[in-house]
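All protein chains but one are shown in place.
Moving on to subunit A:
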Amino acid sequence: MATISVNHLSFSYPTEDGQKPLTLADLSTTFPSGGFSLLTGPSGSGKSTLMKIISGLYPKFGGLITAGEVCLNGTKISNIPETDRGHLVAMMFQNPNQQFAMDTVERELIFALENQCVPPADMMARVNRALDYVEINELRQRQLNSLSGGEKQKVALAVIIAMQADTILLDEPFASVDPVARQLLLAKLAKLQHEEHKTILISDHDLEDYDHYIDHLFVLNANGDSLKLLSDEAAKQKLDHFKRQDTSNQELGLPATTDQPLIQAHHLTLTAGNSTLLAQPEINFFQHHITLLTGANGTGKSTLLLAISKLHQYAGSLLLNQKEIAKMRTRQLYQQVALIFQDADQQFLNVTVSEELTLSLKNSRTPAYFKERLPEFLTKLHLEDLQDHVVYTLSGGQKKKLQILEMLIMATPVLLLDEPFTGLDFSSLQTIIAIMKQVTHDNQQTLVIVSHQLFGLDTLVDYHVTLTNKRLQYVEELA
């Protein structure tokens, strides 16, 4: 067990001209020992920064503590020798792709144990136990690169369990994790807390599913200058407010026989590494319709979008407008198909927000339409004052909004969206869905959306396809 106390902490990322704007200003609080605490706050408020300071990664890897301190069991973090920190505190990162140093799951676990000087004879037992605990023994020999986002987060948790860290920090760990995997991870964390008395601190802006698990709710405000523990009453209210509308009984239609197929698959097979993700005899996606694609983590939803964008090889046939995608020239294909990547950074080509928007306007299919409406869209999305900002310094949610907007501006006939709504707070989500609806209708676009987050989508999507047991299937229910 360990108590984390934050005393008058101020933190800054110094700018080039020597200024030190405060990201966190004079924060004080105590995260109770053995508790399950949730830290929330709007995107860009500094949740990740605080987590990294507690884990000891900052200021080693960036920024500057300008005042105050963070203590673990009364000892200042910077005074704890790095070699002992692994036993005390471990962290799971926001981006599942970038938290491993080795190539396979088993080697990563062994690497962590070697670093802790665990005797070699004990290692296998600890690796086995950690993998069993998270129920991922079958991933043991898999290449980390070939795992899905959710699987990677499970591996990251297994590493933390193997390291037997007292305090477990998780920084928005569920952004690319499906609801089933998310429930499993939360249940495992609760078990760790109750049976092994670990202290758990999660940061998230999305509060769904947490009410059964957490003991304390902390709120960091937008400016990063106030960190408060909510009373049980206030916490309950905030959590209830976040309960999503029940999507289970919303009905959509099935495709009509008059619908024009635009993307057609015949005997399509998709593989990742040695495993087959999809074996599909027939499926069509229809012109001028918005189709939602759901399925558990690692089932191959993103891979299907990549295949349609010619960024992943496939076997069988995949046609766009009766033309085989694998045989189309890339430039010709990308005039008709655009993909909104899961990772917003991959979309950006320029440095500042306004440069990004200018490029899209210049090459748009309907520049006049967007020139007229852009100022309104920017205001609605709260991006109007960020025009001079470097895109890579935006917060996760701001990046997502900019990314979706600049790809909508292109007005490509087919738009594929891979988890476009991650990291968006509630009001941004509603705004972006409204804009998408308007734009795609006015420009007669065809959309395929992969999303775990279903809230508000009933008004946007026409059809719903699920991916289970390597098959795609149209269903009537939304959930």
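Keep in mind that, in the parts below, a residue touches a chain if its C-beta (ideal position, glycine included) is under 8 Å from a C-beta of that chain, and two chains touch if they have at least 3 such contacts; residues count from 1.
Everything that follows uses one rule, which is that contacts and distances are computed from a predicted model.
Engineer: For the chain that's not shown, choose its UniProt protein name out of "Energy-coupling factor transporter transmembrane protein", "NADH dehydrogenase subunit M", "Nickel import system permease protein NikB" or "AAA family ATPase".
Structural biologist: So, among "Energy-coupling factor transporter transmembrane protein", "NADH dehydrogenase subunit M", "Nickel import system permease protein NikB" or "AAA family ATPase", the name matching the hidden chain's UniProt entry is "Energy-coupling factor transporter transmembrane protein".
Engineer: For the chain left out of this view, which of A:33, A:66 or A:95 touches it?
Structural biologist: Considering all chains, including the one not shown, the answer is A:95.
Engineer: Check each of A:8, A:60, A:76 or A:129 against the chain that is not shown and name the one that touches it.
Structural biologist: A:60
Engineer: Going by the contact rule already stated, which one of A:115, A:231, A:366 or A:387 would touch the omitted chain in the full complex?
Structural biologist: A:115
Engineer: In the complete complex, which positions of subunit A touch the hidden chain?
Structural biologist: Subunit A touches the chain not shown through residues 55-57, 60-61, 82-83, 85-86, 90-91, 93, 95, 98-103, 107-108, 110-120, 123, 145, 159, 163, 309-311, 330-331, 334-335, 337-339, 341, 345-349, 359-360, 362-363, 392, 406-407, 410, 412.
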